[in-house]
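Have a look at the structure below, then the notes.
Only one protein chain is missing from this complex, and each of the others stays in its spot.
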Amino acid sequence: MILDTFSILAISSAVLAILMLGTMYLRANLNFYALHTLAIAMETAWMAQKIHDEHLYWVAFFIALLKVVIIPRYLAWVIRNIDVESDSGSFIPAPVAMLTGIGMLGASYLLSVQLSSLWGDIDSRIGAMAAMSVFFTGVLLMLSRKIAIGQIIGFLVLENGIYLFALTQTHGMPLIIEMGLLLEVLVVVMIFGLVVFRIKKSFEHIDVSRLTNLRE
Amino acid sequence: MAIFEWISFVAVVFILPPLVLGVLCKTKARLQNRIGASIFQPYFDLYKLFSKGETVSEVTSWIFRNAAAINFAVVIVVALLVPWLTFKPAFVGADLILVIYMFALTRFFTVLAALDAGSAFSGFGASREVTMAMLVEPAVIFCFASLACVARTSDLSVIFSCDNFSLSHNNALWLMAGLGLFLSSLVELSRMPVDDPTTHLELTMVHEAMILENSGPNLALVLFTHYLKMCILWGIAAQCFLRSISYFWTVGPLIQGALSLGALFCMGVIVAIIEGTLVKLRWTKLPQFIAFAVAMGLFCVLIAVMRG
Partner (left out) sequence: MAVSADIFLDLVSIVSLPVILAIFSYVNPIIAFTRKITAAAYWVEALIIGCIFWPILMGQTQGLVINENFRIDRLAVCFLLLTAFVFAAALTHADFLFGQEETDEHGTLKSVRLKTFYLCINLFFLSMCSIFVSNNLGCLWMSIEATTLSSAPLVYFERTKNALEATWKYLIVCSVGIALALLGTVFIFAASQHGHLEQGTLIITDLISQADKLDYPLMRFGFILCLLGYGTKAGIFPLHSWLPDAHSEAPAPASAILSGALLNGALFGIWRITQIIMGSHFHNQIMQILLGMGAITVLAAALFLIRQHGFKRMWAYSSIENVGIMLVAIGLGSAALFFLQAINHSIVKVALFLLSGNIVHAGGSKKLYNLHGILKSCPAWGCLLTLGLFAITGAPPFGTFLSKISILAVLADRGSWILIGILLFATSLAFMSLSVHVGRVLFGGAKTDFQAFKVFQTSVVPIILLCCSVILGLVIFPSYWSFIK
């Protein structure tokens, strides 16, 4: 399999996302997240160069700025302030989650082969595989994390999967939509961060699996 | 030419291992702002141990006395079989399953010898060693097997031979296999995130705990075997990394040999950096670390399968 830059970037973003599953240390997770998003930003720039679409350069730039720099820094700041280092993990232990994630990558490959009639060339097929894998990884992250920050990271990865799918399958949505999405993600993360502070203050922990007062 | 290869290889087998360790220790010392011992210090240590007398517990059987020698012999054979350097005299039948089982054989005798002495700490170390070996085995097998699957042979010397062009464009596979083998070598060799080789706290030791009872020439033999094993494992990982660089495939054998020697020392330096920056993992966190090695192995398998 001779891979071009496009596929390598797509697959490396998927692999980096899967590696996030393997560690419960929030710092390591954030670093992996930044790298993973950097791969996606570079993929966007590569796509811009390939289809000669200038607006994608801007999207790539803003992804790099917001998701690679600002959001991880903000979350790192939150982590520092509420004084947590690692997730205690839910019913899925980290190693099992990571191996399941790899299984999901294989499953995504099979799925993308099944649907090969939809995405014609090999590039978009590998893109679809990577995007689906990132999406599933996000779901797994949310399932295997117990504390609020872990869940937020899972949500961000899931969001990245959707973005990667949009990028590789549709060669980018209209600019206004992309920008709107980015802004939306930023605001979501900011609000999540604030809520995490509140949870820490009221409950003295941020383990969301223990928030069960309202359950019937 | 064959004679020249033999001489250089045998010389390397006996001279190189302590030197790699010396470089490692020196780098580590410099990282910690110490001058550190000379890079030849491991030779002096081995010489010192060989010239010492030996104390053997009365309750031990022949296994304890002979385990070190058996292991030494096995590892020497493995060193001849495994292509951990490019300038290795040709050997037939370096089957990957055979190699993996020969490593298992050395582990078997080390563990037996540790149990034989009957010390509480040795038993401790033996139990941990076996647990880790069990966890890390899949990673090694996955990495090798996916390489073998792509090369359509299980002979390591064919897989790693530089004229095997079925593997020459598989940079991703080589990179992942290298990472997987490197991570698992840290576990097999009881290096830093898994076990601190410089510790003197018996409760946390793994490999050091097993050889607590050895002394004198026996200990020297054990140590040398360990260094050689270290070189083999890091060497094979370094070979994988080298092959993931397209440039490596285009150069002549002499440069390849020099590169692989250099890569071996690089591995030593990298391990020193890892040991200087990481902390030892708690025993219960170990499966999380080993899972990364297994994950790399699984990535190799996926790449190998998708290719076919």
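Letters A and B mark the chains in the order given here, with residues in each chain numbered from 1 onward.
Here is the rule we use: contacts are C-beta pairs under 8 Å (C-beta built on N, C-alpha and C of every residue); 3 or more make two chains touch, one makes a residue touch a chain.
Since the model is a prediction, treat every value here as computed from it, not as a measurement.
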One chain isn't displayed here. Which of the visible ones does it touch?
A
Just the residue numbers, please: which parts of subunit A touch the chain that's not shown?
118, 135, 142, 148, 151, 155, 158-159, 162, 165-166, 169-170, 173-174, 176-177, 180-181, 184, 187-188, 191-192, 195, 198-199, 202-203, 208, 211, 213-214, 216
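By definition in this document, only the chains that are shown with their structure count from here on.
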Of subunit A, residues touching subunit B in the complex:
1-3, 8, 11, 15, 18-19, 22-24, 93-95, 98-99, 102, 105-106, 109
What residues of subunit B sit close enough to touch subunit A in their complex?
169-170, 172, 287-288, 290-292, 294-295, 298-299, 302-303, 305-307
